[in-house]
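Structure incoming, see below.
Just one protein chain is left out here, and the rest sit where they should.
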Amino acid sequence: MPTTRPAADLQAIVAEIHAELAPSFGAGKVADYIPQLAHVDPRGFGLAVVTLNGALHAAGEVEVPFSIQSISKVFLLTLALGRLGESLWTHVGREPSGTAFNSIVQLEAEHGRPRNPFINAGAIVVTDLVLAGHSPREAIGEILRFMRFLADDETIAIDAEVARSEVATGARNYALAHFMRSFDRLAHPVDQVLGVYFHHCAIAMSCHQLARAGLFLAAGGRSPLTGNSVVSAARARRINAVMLTCGHYDASGDFAYRVGLPGKSGVGGGILAVAPGHAAIAAWSPGLDANGNSLLGARALEMLARRTGWSVFGA
Amino acid sequence: MPTTRPAADLQAIVAEIHAELAPSFGAGKVADYIPQLAHVDPRGFGLAVVTLNGALHAAGEVEVPFSIQSISKVFLLTLALGRLGESLWTHVGREPSGTAFNSIVQLEAEHGRPRNPFINAGAIVVTDLVLAGHSPREAIGEILRFMRFLADDETIAIDAEVARSEVATGARNYALAHFMRSFDRLAHPVDQVLGVYFHHCAIAMSCHQLARAGLFLAAGGRSPLTGNSVVSAARARRINAVMLTCGHYDASGDFAYRVGLPGKSGVGGGILAVAPGHAAIAAWSPGLDANGNSLLGARALEMLARRTGWSVFGA
Amino acid sequence: MPTTRPAADLQAIVAEIHAELAPSFGAGKVADYIPQLAHVDPRGFGLAVVTLNGALHAAGEVEVPFSIQSISKVFLLTLALGRLGESLWTHVGREPSGTAFNSIVQLEAEHGRPRNPFINAGAIVVTDLVLAGHSPREAIGEILRFMRFLADDETIAIDAEVARSEVATGARNYALAHFMRSFDRLAHPVDQVLGVYFHHCAIAMSCHQLARAGLFLAAGGRSPLTGNSVVSAARARRINAVMLTCGHYDASGDFAYRVGLPGKSGVGGGILAVAPGHAAIAAWSPGLDANGNSLLGARALEMLARRTGWSVFGA
Partner (left out) sequence: MPTTRPAADLQAIVAEIHAELAPSFGAGKVADYIPQLAHVDPRGFGLAVVTLNGALHAAGEVEVPFSIQSISKVFLLTLALGRLGESLWTHVGREPSGTAFNSIVQLEAEHGRPRNPFINAGAIVVTDLVLAGHSPREAIGEILRFMRFLADDETIAIDAEVARSEVATGARNYALAHFMRSFDRLAHPVDQVLGVYFHHCAIAMSCHQLARAGLFLAAGGRSPLTGNSVVSAARARRINAVMLTCGHYDASGDFAYRVGLPGKSGVGGGILAVAPGHAAIAAWSPGLDANGNSLLGARALEMLARRTGWSVFGA
């Protein structure tokens, strides 16, 4: 089903949102646990909509790369499902967590099995599964190639300095990984798993690239940009479902309520959202809200969903 | 947007699902905490689809009333939103809970404010809000009138014996209510609030009635059956969002993954599901799974969503 | 073993402590959840030491009755052990709780079995056991007679107004009781159990009376005042052990560290402490610390234990 909006309308909507939000640029709190994230311009903003026909409707700095951080978890999940199929879910759940994204309480109560692949513990388990049979370097290479393949863009790269900084500041992630290892939930040494994990979180992409990379989720699993089939239509729906229920940590319910689209946020200020049958959307603004999600990014998506009628919950 | 399926196709799909599930009738465990629920025929099954044009596509015992139990929480939320508007959310959250439906741990950690209106604690708070300015008897009457108005059916009634039994066995709900009262979260005495709560849980409805009552959620807030506007289109979307993220207790993620429709289950074995722009659906089968949701009801909805392409997450 | 201190010394120590603390009288925060407790003079203070030979060494207002509140839990435990013997411990644990005194989290994690008889939930279970075979009125009467018997003082009475106020404000206790009932941990209706519970918490006693009532615990189970055997020596030791590990809610470790005596506090500002082989001690000062224990009462006991060398942990 092609997008139901004339392209001209859509471009106008995107431009309006940019204009209406401009007075608020800089709102929220930029992540500062590593210097590389703290040094970003807090007033940066981008909104890119790529419709099923491949057209880009954009406003703001949609070609500026930023650290995708947790948004990479969507693509890791896609890779791991390709490897293991539905048996992936013996390793990680698919329920919203009801606790903060890096909580260890839930892990203890549930014997080291993470609730879903979009909290840190779950993404660490998924990374461990993607690592199987590879060296860390190979796994990182494969993930990067997958991102380039999805976006059809060979320039996508990892910010090595960000990855190094994550290693230095990642005490909580080390705790989660060792903790899961104490329940025999990881097949590889903690250092290897986290090495890969920190690298895929450190991938730098622009809004434009990110929207292109996520387009297969809006298009029944096949990228309209390249014609490549990435996953089956059923799997695309299911990944969207996990994004909707778990994509914004402990504010997933609020995002569903306000925006009504599957989405995944990252502390770099990006959000990837999917409007099934219509478009993939990437919003970026570094200032975060109290839950660690992009403040203006979410607001932009809320405005977009309302004005396009793309909410999955009804026109 | 009218349903995209020819009516003949849809009736055939419903009939097929009934036939395919028939060998499994009786699977799952019937709720037995009160005798009135335990005495139901475990082999009962009904599937009713009411499309936006008001047509019914049904199979099985779709005219047999059953105890809607927690499904009533959707309608209470609708009533309370009508009264308080968005300020309702100062009293109750809208995030998935991550713990069992009657857990008290989350309440303690969050100072007596329930996570969402579809766990017991949240629905008790919503009942307290609906009770404002009324006697318990009046509030029960108003809720019943609302259900009859929605379904356009004056025969809908409360099973008084079920309501009485709930009072006798509801120790956990009394604990939740007193606990919230200790945080000043309830304006009315516990006995009054629970009196109303147990009565709306004891409403008996058939699949046909339930699908009719929920149709406004699939139709932008206006019931196509009567032409009555129930809520705004935006509010209908939002109620659907809460159903999708929170409607199946600690298996909400799984229901979204498998079925891909907003839904709300009850321990009486019913599930109300909403296919925005297409139909409202009620499934009923008394046997429950380990999470307290109808085993075959969920399976029927999974089959229906796949065969109709109605998943909100893509065709 | 008689007290190792000459009586003159002991009286001097008690007088010194009173004098040294006098500038601080009124420190701490008086419990105000019911008016009857809030109206007490915050500058009240009493310290009564009754040695094994029955002699009283006292300073301050040791004949002024105050609400013993949770100190009654020690005597209820004694009564219940007399009834059930060691099988009591199938109903309640004897481990420190690690959470606040009225926490419900631990109860949920441990299926409704309270950790020890000195947190509210545990004392409610013990009250339920003491109630067995009696009407609430009879049970209250028996508890009161037991207190009079122990202190050899027929004037001890219940403050009925306090008991009534507890009923009105006891939402948290109602929640705990209903919650345990949902796990089938209570044999009697919640209202009956809490009726008895609130009444024994509302017993009013002076420091002098309290020290006399607790003397059997310092004297191998037999009261030197009357010659009556209350419990065996082994049981007296064991009750002392539970007081030491669990007697001050989540500050039990701190009390053991600073004072080194088995003790039980109440929100009325009283503390009963036991120096095995030496004396029973009651301290009273209404101002509470952040953990709900008497601020100056604990300080007085710390000074007393240091100056007498009565710490159970060494001279």
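Letters A, B and C mark the chains as written, and numbering starts fresh at 1 in each.
The criterion applied here is as follows: a residue touches a chain if its C-beta (ideal position, glycine included) is under 8 Å from a C-beta of that chain, and two chains touch if they have at least 3 such contacts.
In this text, all values refer to a predicted model and were calculated from it rather than measured experimentally.
**Student:** Among the chains you can see, which ones touch the chain that has been omitted?
**Tutor:** A, C
**Student:** Touching the left-out chain: which of A:Ala12, A:Ala27 or A:Ala175?
**Tutor:** Within the whole complex, the residue contacting the unshown chain is A:Ala175.
**Student:** Looking at A:Glu20, A:Glu108 or A:Glu138, which makes contact with the chain not pictured?
**Tutor:** In the full complex, the listed residue that touches the missing chain is A:Glu108.
**Student:** Identify the residue among C:Gln36, C:Thr51 or C:Ser97 that touches the chain left out of the display.
**Tutor:** Of the listed residues, the one touching the omitted chain is C:Ser97.
**Student:** Using the touch definition from the top, which of C:Gly263, C:Pro276 or C:Gly292 touches the missing chain?
**Tutor:** The one listed residue touching the chain not shown is C:Pro276.
**Student:** Which parts of subunit C face the unshown chain closely enough to count as touching?
**Tutor:** Touch with the absent chain occurs at residues 1, 93-99, 106, 115-116, 217-218, 220, 233-234, 236-238, 240-242, 244-246, 250-254, 256-257, 260, 262, 276-277, 306, 311-315.
**Student:** Pick out the residues on subunit A that sit against the missing chain.
**Tutor:** Touching the chain left out of view, subunit A contributes residues 103-105, 107-109, 171-172, 174-179, 181-182, 190.
As a convention for this text, only the chains that are shown with their structure count from here on.
**Student:** Which number of steps is the smallest that gets you from subunit A over to subunit C via touching chains?
**Tutor:** 2
**Student:** Measuring centre to centre with CA averages, how many angstrom lie between subunit A and subunit C?
**Tutor:** 56
**Student:** Just give me the whole-number Å value for how far the CA centre of subunit B lies from that of subunit C.
**Tutor:** 49
**Student:** Per the centroid of Cα atoms for each chain, what is the distance between subunit A and subunit B, given in Å?
**Tutor:** Centres of subunit A and subunit B (C-alpha means) sit 32 Å apart.
**Student:** Could you say which residues in subunit A touch two or more other chains, in rising order?
**Tutor:** none
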